[in-house]
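Yeah, one chain of the complex is gone here, protein chain that is, but the others are all in their spots.
And then chain A:
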Amino acid sequence: MESRRNPRAVVDPKVRQVGFFTSSQPDSTHQPDPIASESHPVASSISPSGNSLSPVMIPPPRHNSSDTFLLRAAAAAASAVSPSSFSYSTRRDFPDGSMTASPGRVSRASFSKPSSSLPGVGMDSMAAAKSSSVPASGLTTVSVVNMPPGLSEKESDQKKNSKPLKEKTTKAERRALQEAQRAAKAAAKAEGGKAPLVSSGSVASTNVKAAKPAKPSSQKNDVAVAAPGPSEKKGGQTEKDRKKDAPHPRMQYDDESRVVKAKRRAVVKQTEAKNRVELFRHLPQYEHGTQLPDLETKFFQLDPMHPAVYKVGLQYLSGDISGGNARCIAMLQAFQEVVKDYSTPSEKTLNRDMTAKISSYVSFLIECRPLSVSMGNAIRFVKNRIAKLPITLSESEAKAALQSDIERFINEKIIMADTVIVKHAVTKIRDGDVLLTYGSPTAVEMVLLHAHELKKKFRVLVVDSRPKLEGQLLLRRLIKRGISCTYTHINAVSYIMHEVTKVFLGASSVLSNGTVYSRVGTACVAMVASAFRVPVLVCCEAYKFHERVQLDSICSNELGDPNAISKVHGREDINYLDGLTNNANLQFLNLMYDATPSDYISMIITDYGMVPPTSVPVIVREYQKEHSLV
């Protein structure tokens, strides 16, 4: 979210002096990269020059251009366009003078809040935009003020370095630069000593820690935004901002000490599978089917757990709910229930306590099944919304606002997005097409059904694979609607690829290097299709995009039940491996996902339109911004 220039401002001061310290600096930096202008104000406010001048100088001169860019990017999502552009354009109208004081911010937010409930999106997102960009700059300003102006040996060093430029830089600017450096150094020290989570010093940190194992990325971001007030470690802010850009490490299950820690907290007592594949030690693999009865009996003892969350968790565990969208919607609806039944305990604030609660629920859900990227994004959204709730709101108002926010997320990001995707994808289906799909992607199914409703004449090849055989369910549904289908196994995909004209695939997530992370086997299908010169179209809602990158399917994945492989459902004659499941020499690997390299993918159809995989990082950046600001 913050631009990449921000860390450079600290690390490489000389460059900054030359490039940015001229009088017309904001404009000159803006020119080459108008798209990045959204993030630039924050960067410049942190940079020394921004501090030396008044914070008001954070000029959003490029906002218009970025608005048009957004308009273009989001032209597809008609619903999403107007709010975002609205929020960005209105932002300029607010005076930025209140930046240093947090009360000012709050009052502004509260002023905008009531209006948000009327039309919904626009004002809301604006308020969020404000508050997210404000604390960063406000904090650095404070930190500069706090720093003693005394000369250290570093300072003198700096002076020598900057001598040639002396006439160009003012004293205040130089000092600000040094302060920034020092702040960075202090932050680095703090970073080394403690975990970054602790340094944020928020109440939520303990709970965050509990949830850390699986999704530290979202948590960390949330904490950073969740503690907008002037905290003690202001210097850490820049460091944290830089951290935000980089993907966060996930829990690695080969790290024994952490696994033990995580286990102590765990509600679900999972037993580790014994016979495991060496290559996948870093991923959790548990004995399946053992925890369910145990958990069911625990139901009445776990009073902190909300029953709705508990139910969803059990459904994940047993596999009753699967598929990215279904899981995400189920979780969000559970959270809605949570919000509805929530009452703030005395001596606690709603924002922090609710965040803590959600975090603990999330860690429970993770124990049931690792989160998908889409769920991570949704959780991040919910936490953002909680954090941004104005303090002045009464509890019932806040709850209502949250519930409507979650509802809106479901409608807008998932349901509306799907309809937009269908609208786009249908234009790619022509009469006489032979379409191939793999597994049972919901978005593709909707596309096919809609195309059929439009009386397009096409045939569908459903490719399936063990052990889930989800394709059979899709096959059933398609045939019920009268679509002519051919069914086969993934092994035969190169046999049938000759007749295919287009391949439609679903995705669990699209990563910012264009890699499509999806049901295992998708990569095979895409590879064979590209070998046969058949275009591959991936349908994926934009809320599943993630800034993470991945090159292979091994570093991060999910392991399914290994016993599902040794036993072939419905084929009693295949029993070669019956007595061997505990043999030390024999392992079963049940991968759930794989990563399809972007060069196999012709096009990604999302709610922002149809884009090549190379455009994914652009959408991720723009979307994430909107996402966190909404």
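Everything below uses one rule, namely that a contact is a pair of C-beta atoms (placed from the backbone, for glycine too) under 8 Å apart; a residue touches a chain by one contact, two chains touch by 3 or more; residues count from 1.
The criterion applied here is as follows: contacts and distances are computed from a predicted model.
Peer 1: Could you tell me which of "Nucleolar protein 1", "Translation initiation factor eIF2B subunit beta", "lipoyl(octanoyl) transferase" or "Cytochrome c oxidase subunit 2" is the UniProt name of the chain missing from the displayed complex?
Peer 2: Of "Nucleolar protein 1", "Translation initiation factor eIF2B subunit beta", "lipoyl(octanoyl) transferase" or "Cytochrome c oxidase subunit 2", the absent chain's UniProt record names it "Translation initiation factor eIF2B subunit beta".
Peer 1: Have a look at A:D353, A:E541 or A:D594 and name the one touching the chain we're not showing.
Peer 2: A:D594
Peer 1: Just to verify: which one of A:L475, A:V503, A:L537 or A:V620 makes contact with the chain not shown?
Peer 2: A:L475
Peer 1: At which residues does chain A meet the chain that is not included here?
Peer 2: Spelled out for chain A, the touching residues are 277, 279, 464-467, 472, 475-476, 479, 482-496, 498, 519-521, 523-524, 527-528, 531, 552-554, 557, 565-566, 568, 570-571, 574, 576-577, 580, 583, 585-591, 594-595.
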